[in-house]
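One chain of protein is taken out of this complex; the other chains stay put.
Each chain carries a letter (A and B) given by its place in the written order, and its residues are counted from 1.
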Amino acid sequence: MVQFLQQIVNGLSLGSIYALIALGYTMVYGIIKLINFAHGDIYMLGAYVGFICTVQLGLGFFPALIIAMVTCAIIGVVIEKIAYKPLRNATRIAALITAIGVSYFLEASTQKIMGTSAHSFPDVLGTQTFNVLGVVISMKQIIIFVVTILLMLLLQYVVQKTKIGRAMRAVSVDADAAQLMGVNVNATISYTFAIGSALAGAAGVLVGIYYNTVSPLMGLVPGIKAFIAAVFGGIGIIPGAMFGGFFIGIVETLVTGYGSSLYKDAVVYIILIIILIVKPAGLLGKNVKEKV
Amino acid sequence: MKERGIFNKYNAFWLATILVIFGLLFGLIAAGVINQVYLTVLMGIGINIILAVSLNLIIGLTGQFSLGHAGFMCIGAYAAGVVMKNVSSSVGGVLLGMLIGILISVVVGLLVAGPTLRLRGDYLAIATLGFGEIIRIVILNMNITNGAAGMVLQKVVDWPLIYIMVVLTLVVILNFGRSAPGRACLAIREDEVAAEAMGINTTKYKIMAFVLGAVFASVAGSLYAGCYYVIKPDMFTFNKSIEILVLVVFGGMGSITGSVIAAIVIGFINIFLQSFSDIRMIVYGLALVCIMIFRPGGLLGTKEFSYSALYKKLTSKGASK
Partner (left out) sequence: MSLLQANNLTRIFGGLAAVSDVSLEINENELIGLIGPNGAGKTTLFNLLTGVYEPSAGTIELNVNGKMKSIGGMAPYAITKLGMARTFQNIRLFKNLTVLDNVKIAMSKNIKYGALTAILRLPKYYEEEAKIDKLAWDLLEVVHLTEKGNELAKNLPYGEQRRLEIARALATEPKILFLDEPAAGMNPQETKDLTVLIRRLQKQFGLTIILIEHDMSLVMSLCERIYVLDYGKCIASGNPEEIRNNPRVIEAYLGEGAEC
């Protein structure tokens, strides 16, 4: 039982990170129907910015977090303007291939600049741990969880209560109609990319701290898993991405804890395939049929 | 217009082309113009042609976006590797392994295709990516494959076998493409709802194209195992699938000719980028983005080279002026 609870605690902190990345996927998909394959690499860049801030500039955790979020937001918007905007009326496959190209570019450029090997991330949050009924909870895990929850609450506020959020919701339902109603669609898409990328940047810093390491290809697998989390919850639905992120995180730690860590990725892919076949719109989504 | 079955002049032209290229390669290699280094590059190009053409059948001709091609290549490579290690390290061993790889790929292909091909577009891409990775992870965790360390093999495959396989792949896929089942696949690419309404069992043809593509990816994998000394599971991650995708997109989704040209051109470009392998990936990424923005049809779009079209063009020009 203690071991199970321990896995759940570990799963929640891993799931927080997936959830933060998944939010970006889901927001971008909701608004322009693009699987932003490069999103995982934005998260990687966030981790590197955090690394540079703490190691080379000697900043603390919170300044590093903020700088990483801002930097990633800018990068996200620039990528959208350069690579995705010209393709807004192209097929979804063309857009997906472009996103794959951007992903390749970001990974390879980072490898070129920072080297292909991993860098170790300093312990900016200390290594303090708490023992609750035999379950070990580290300070890092608590901070990751708290930061994630705060960011999610902030996001919910922005989406539900502000003018930008209303515009985002309008564009995701029908971009043309929103345009006719006076919504600036281009600006709204930029905001979406900015917010999604900022969340990925935050996730990058958090994961760097959690695993004490950053590397150019670190975004690849978590990116795909976060996407799976988004699909699981229902892509385009913000609470779905949060739920999916925590779910995938917990499943992964349970498989690692009770089975073999070699199969943890396979299990996540199998979950993806099952959900796509059984309920392709995700747990919280609705099926939409093509109009003939 | 009179065509007498298989013995028509266009097929004669094709046969002549195949023999001439073979003769040319044979001569250049015998004369030492193509040295061992270039020969290795050429063999890589041959394998890439098989991979690109077979992926193009799925993506370009049938419009089903698969990112799991490397998984099937992995099956073929390991089938050949295991047979070479345990039965016979010879061309015969590679061919036996190839056969086993094909059988496994058909079974796995059917398992993957059945459920996933009901999905559309980007969802299908992610599902096939997942399947490709599952295949790789299973192989990674088997004993007979020596896990993550991979297998060290002897080089037993020489260029004529690869040449024959390239020709075979092209003949099969082009013949399939220019037939009623091939037209059914094209119809699915163009408009699935309309294809279904015209009496085409879309599921059947999607599965057919997917499995046929998987079989040739597996063949390419077996050839790879037979001539590159080492196979490891992390050679067949979805990055490999994307590398194949780059060839297809560059040549033009839907153009088999384009895939062949792309495999050759990129093969030679890679020689020059050899010493800057880090830049190579940056260039790949930029190339994908630029192609999609500026020339989404790739090099050739959906155009296909054929002697009959060339003949018609030449004769009509002669007649009109």
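The rule is simple: a residue touches a chain if its C-beta (ideal position, glycine included) is under 8 Å from a C-beta of that chain, and two chains touch if they have at least 3 such contacts.
Just so we're clear, the structure is a prediction, and the values are computed from it rather than from any experiment.
Asker: Could you tell me which of B:Ala195, B:Ile231, B:Val246 or B:Ala263 touches the chain that is not displayed?
Answerer: Selected residue, touching the omitted chain: B:Ala195.
Asker: Tell me, which residues in chain B touch the chain that this view leaves out?
Answerer: The missing chain touches chain B at positions 3, 5-6, 171-172, 175-176, 178-184, 186-187, 190-191, 193-202, 208, 212, 302.
The criterion applied here is as follows: only the chains that are shown with their structure count from here on.
Asker: How many angstrom lie between the centres of chain A and chain B, each centre taken as the mean Cα position?
Answerer: Result: the chain centres lie 34 Å from each other.
Asker: Which positions of chain B touch chain A when the two form their complex?
Answerer: 65, 115-116, 118-119, 121-123, 125-127, 129-131, 133-134, 137-138, 140-141, 193, 242, 245, 249, 278-282, 284-289, 292-293, 296
Asker: What residues on chain A touch chain B, complex-wise?
Answerer: Those in contact with chain B are residues 35, 83, 86-87, 90-98, 100-109, 111-112, 116, 224, 227-228, 231, 260, 262-263, 265-266, 269-270, 272-273, 276-277, 280, 290, 292.
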